[in-house]
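One structure, pasted below without further comment.
A single protein chain has been omitted; all remaining protein chains appear in their positions.
What follows is chain A.
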Amino acid sequence: MTKAKHPLGRGVSRRRIIKGTASVAALTALGGFPNVLRAQGATVKVGVLHPVTGAIAFAGTQARIGAEMAIEEINKAGGIKSLGGAKLEPVFGDTQGKPEVAATEVDRMAREEIVALIGSFASSNTLATTQAAAKHGIPCIVDVAVSDKIVGRGLDNVFRFSPGFGKCSEDALNNLVNINASAGNLAKTVTIIHEDSLFGSGLAGLLNKRLPDFGFEVIETIAHATPTRDFSNVVTKLRSTKPDLIVPANYYNEYVLLARTMLQQRIQPKAIYSVLGGAASNYRFVKEHPKAAQYIMDCNHWPDPRKDGTQALRQKVEATGKFFTYEVPMNYDCVRLFADALERAASAERGAVKAALSSANWKGMIMPYAAVEFDEKGQNKHARPVNTQIIGDDIEIIFPDELASAKVVYPMPSRG
């Protein structure tokens, strides 16, 4: 038992008491009258979580740029009106491309009281983040991650803005069949080269199942790790099996290495056709390796070039010396979708934002979707990919027709 001391004890100066009282008063003000404080200069915290270091850092960094630009734009335009002009405050995180790190980052962000989470590019990372966020009731707007497991787990906090690989590969196959038919069904055999995490393996599995239905024969499916240091052996295999179509599904670094090795060893297929190819829809790749990139086709996310917002964003991104890759407009749209939900919810409470997202019917996006509307799984019903081809020094849309900016070049001319 300790003897109870007089609360002010001995040797407590007047100054200290005054200081103490002042801080108690300040605390009361913070806790007791939050609305008074929030009325002016209040912010809504939004988690922006991407792999900005590690093997897929390039994509993650690009994604963050898109989110940052949207936040800046929204804040400049007066913030969230229904919340008295509240500004969006990003809480940035880095998954390092690792699911376990991604999940820890979500816990940290939850402690920092984010209202919603945007991210996290890679499928494996996003599976972890959405699950971790579900614990805290944080609504997640999924930017790119294509694995269909993400929306198939009955989590009510998941809202995927973008198309999943079911949709992407279905569109990719249909378009491929069309393209092939337009040249008299030249191509019959296919080799798939994919990275071995959730994204590449899942896609390869799907394509393996579906390609035979369309009359293609998959002669080989080659998995590789990320990072891979050398593709010479893979490409030698391509030389000996001579597939008509080569379908790569990998992240940027490996894609570039693979494309360069194919050119080096003079692989001449009828087409290099990517589904969600890491580099085939990337201006950096086109600019730095025009020869290796030439005529590569991709079925991927791409913004609608006819929209003013797309051109404005592209100019803004390129003015900062960055490349305009699809991660930028997608995250730009995701943040604006979140702002729309906040606006309608008129509340910065996680549950209210979640409800507002469930009932979203937003048409402000620059991606080529008819609208953003989520089904019961949390998948945007209108999300779709487009087909692009690298022609000259630009990336042109070749499918669907209403968005097309160029005619498809097929079969691939000799790239010498």
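Throughout what follows, a contact is a pair of C-beta atoms (placed from the backbone, for glycine too) under 8 Å apart; a residue touches a chain by one contact, two chains touch by 3 or more; residues count from 1.
Here is the rule we use: contacts and distances are computed from a predicted model.
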Absent chain [UniProt protein name; select from "Acetyl-CoA acetyltransferase", "Branched-chain amino acid ABC transporter permease", "Phenol 2-monooxygenase" or "NADH-quinone oxidoreductase subunit M"]: "Branched-chain amino acid ABC transporter permease"
Of A:V91, A:L263, A:I296 or A:I398, the residue in touch with the unshown chain: A:L263
Sole residue of A:N75, A:T104, A:T228 or A:S405 that reaches the chain not shown, by the stated touch rule: A:T228
Residues in chain A touching the chain absent from view: 51-55, 57-58, 60-61, 196, 222-225, 227-230, 232-234, 236-237, 239-240, 252-253, 256-257, 260-261, 263-266, 284, 288-289, 291-292
